[in-house]
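Here's the structure we're looking at; comments come further down.
Apart from one protein chain that is not included, each protein chain of the complex appears where it belongs.
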Amino acid sequence: MVILIQCNDRVGLVATISGVLAKRNLNIISMREHVDVQANRFFARIVTAHENNIAELQQELSVLLPADATISINPDPQKKVILLVTKEYHCLSDLLIRNHFSTLGATVQCVIGNHDILADLCKRFDIPFHFVSHENKSKQQFEDELAAVIQTYNYDYLVLAKFMRILSPAFVQQFPLRIINIHHSFLPAFIGASPYKQAYNRGVKMIGATAHFVTNDLDEGPIIEQQSIPVNHTYAVSDMVRAGKEIEKSVLAKALKMVFEDRVFVYENKTVVFEH
Amino acid sequence: MVILIQCNDRVGLVATISGVLAKRNLNIISMREHVDVQANRFFARIVTAHENNIAELQQELSVLLPADATISINPDPQKKVILLVTKEYHCLSDLLIRNHFSTLGATVQCVIGNHDILADLCKRFDIPFHFVSHENKSKQQFEDELAAVIQTYNYDYLVLAKFMRILSPAFVQQFPLRIINIHHSFLPAFIGASPYKQAYNRGVKMIGATAHFVTNDLDEGPIIEQQSIPVNHTYAVSDMVRAGKEIEKSVLAKALKMVFEDRVFVYENKTVVFEH
Amino acid sequence: MVILIQCNDRVGLVATISGVLAKRNLNIISMREHVDVQANRFFARIVTAHENNIAELQQELSVLLPADATISINPDPQKKVILLVTKEYHCLSDLLIRNHFSTLGATVQCVIGNHDILADLCKRFDIPFHFVSHENKSKQQFEDELAAVIQTYNYDYLVLAKFMRILSPAFVQQFPLRIINIHHSFLPAFIGASPYKQAYNRGVKMIGATAHFVTNDLDEGPIIEQQSIPVNHTYAVSDMVRAGKEIEKSVLAKALKMVFEDRVFVYENKTVVFEH
Partner (left out) sequence: MVILIQCNDRVGLVATISGVLAKRNLNIISMREHVDVQANRFFARIVTAHENNIAELQQELSVLLPADATISINPDPQKKVILLVTKEYHCLSDLLIRNHFSTLGATVQCVIGNHDILADLCKRFDIPFHFVSHENKSKQQFEDELAAVIQTYNYDYLVLAKFMRILSPAFVQQFPLRIINIHHSFLPAFIGASPYKQAYNRGVKMIGATAHFVTNDLDEGPIIEQQSIPVNHTYAVSDMVRAGKEIEKSVLAKALKMVFEDRVFVYENKTVVFEH
């Protein structure tokens, strides 16, 4: 069982929490705790033995913890996700394979594409694909159609698995901290369009990728995971794109694993990620 | 203030510990806890605000924790170390520089060499150097002389910073979990002599280094840190040796940082390392 | 066009080769040359503009280069491969996806499994799957059946994509330097069975994977690629297995890319890999 708690810091929080658990005879298998001293903010992730009466446990913790505390007990370990894509297959296929073999830590509900090129791949894995074209539509109309499809499913997260349309603040606000994006650069370098072309022109010796929650500021949401790999003078732009796809796939998979295992907290545009 | 606790696991340990701290109004700044489920062993590292009456705190914890618990409160944050070397300067110089600028997290008491080639470097940093040759002596006589020098200093750890003599079990037993070695291979590959020559002959594509506590079994003590770097067909043995020196230096520095910051527990020939 | 040359070294080889190319007005786009000084062996990979009369070029080079030279001009850039698997999907699915989207640099002819669990996945990608069980058969009978299936296809390489049966020398000899294996450890550490269990028991801080050509000595063939990733005390054996699958997939993909792009030479149980 996983317990997630975030609140303002004060003396005795760990004692309070662990006291409640001990009284219920719940063994703590692992505990990660972090205090952001600058923000005076407390974060804890506790893995315990199984508890039958979760409502009671939640009640007991609520009474004793600060009023601002968010307490999440045993969030559904099998998250539900909707994937949004455009034309590139590399992230989508990685997620579909993991989903197919039940190692994603989530269930893919459907895939929505603003192009239909990836419909065939989804069909091969028996995953519903919805084609919502952006062409000849206002952004609002396009996003209304997206939202209409999304609302027909249960979901915990929307994953932009190389979805190449910029979403409006109005759309994003409907899904606070529920949209995860893979950005094809080592943010904050090369914000915006054609990051590999920018990287090539600058003659960099490494390229990277960034997975982040989407907020209203483009490419400025809380970063979950970043990785980078070396490149050199023999890399044409196309080679950087190809190498970048490998790292994008890896970064998105790692970030989603952290999110789906309930290892990620967000506070003030930053994340706390309790990795293995 | 740092508190380290290791004992057999049971329900309520975190509650007990944090309860004691809360009663004393000691805020927990960070807490890392790990249970080795297979070994039923509990490990915790807690950073708290300052406490004046450590003896009392120790007493309170001892009474409430299992009888087998080892409790260490606020171990001296400035460890004392003795370095043992042979001829290679790369690890020694790295440690002397950090020591000189007070960023080692420990104080180098002296350097002991079985060759005198590094005496000059030590002198440049005003560090006592003791030349204890192994030549024309039995191993026991040599080790007796080493021990005699060591006993004239206060120390927490002996660091074998490329000390190329194999120490006898009898010697090692005098310093249980107090001797740290840097081994020039990615253990357990290439145990024994000339690991870079072995690696070259095998045509490996990576080489590594391993820092570990020294126990009676040569190259078999608990591993603290390992790192590796890519090599390729252009590397002669001498290039591997040179590249290996960089990684040895890096691995030893990282391992010592972990040890000196009291982040390392040892249990049954393995370590628990609570990294940043 | 790619030209690969391997021969004993002597003065003037580059001049000879480039002279032939210049006379034919073939521009050299990239050239990688390596001399193994210890073995007195010359390796070159040359990328040039297109040449129509390859037979004539081959003839001209043969006449001028040493008699022991192996010269390969414009090997088929689209290799044909047969994949052998057992039960694990992670490497197979990665290769099938790349094959499906034509980014593998090779064409998967078929998949052979000694279990039938992965037949469904192959079917989803319209790839023939052959179930050749090893049960209730002598090794020779099993391998004869494997060979019989293999011989019905054209192929350049056999890829053991987590094929968990040990092949006999008699079988291996039929496919010299044509069998590529992914080994789930950082060879030469943890040779043999259950490397992750071995790694767990040893308390290592990194795990790795190795792609190599298969020769008669188990796990001893020429290494093509190795990578490693950090692990720590929180990793159970099952976590190491899971993390290992990611690195196995990555190492095999990288090794195959190098092989399929004709960047790999083998000589005396080692490889020369001209990476990007």
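Lettered A, B and C in written order, each chain numbered from 1.
Please note the rule applied: contacts are C-beta pairs under 8 Å (C-beta built on N, C-alpha and C of every residue); 3 or more make two chains touch, one makes a residue touch a chain.
Note that the structure is a prediction, hence the values are computed from the model and not measured.
Engineer: Of C:26, C:132, C:172 or C:273, which one is in contact with the hidden chain?
Structural biologist: C:26
Engineer: Taking the entire complex into account, which one of A:146, A:204 or A:240 touches the absent chain?
Structural biologist: A:204
Engineer: If the hidden chain were put back, which residues of chain A would touch it?
Structural biologist: 34, 36-38, 186-190, 202-206, 208, 222-228, 230, 232-234, 236, 269-273, 275
Engineer: Could I get the residues of chain C that touch the absent chain, sorted low to high?
Structural biologist: 9-16, 18-19, 21-23, 25-35, 37
Engineer: Can you list, in ascending order, the chain B residues touching the missing chain?
Structural biologist: Per the touch rule, chain B residues meeting the hidden chain are 30, 89, 93-94, 97, 100-101, 103, 121, 124-125, 232, 234-235, 239, 242, 246, 250, 253, 276.
Keep this in mind: only the chains that are shown with their structure count from here on.
Engineer: If every chain is a node and each touching pair gets an edge, what shape is that graph: line, ring, star, complete or other?
Structural biologist: complete
Engineer: Shared interface numbers for chain A and chain C above half of all numbers used, same, or below, different?
Structural biologist: same
Engineer: Could you put a whole-Å number on the gap between the CA centroids of chain A and chain C?
Structural biologist: Distance between chain centres, rounded to whole Å: 35 Å.
Engineer: Quick one: which residues in chain B touch 2 or more of the other chains?
Structural biologist: As it turns out, chain B has residues touching two or more other chains at 34, 37.
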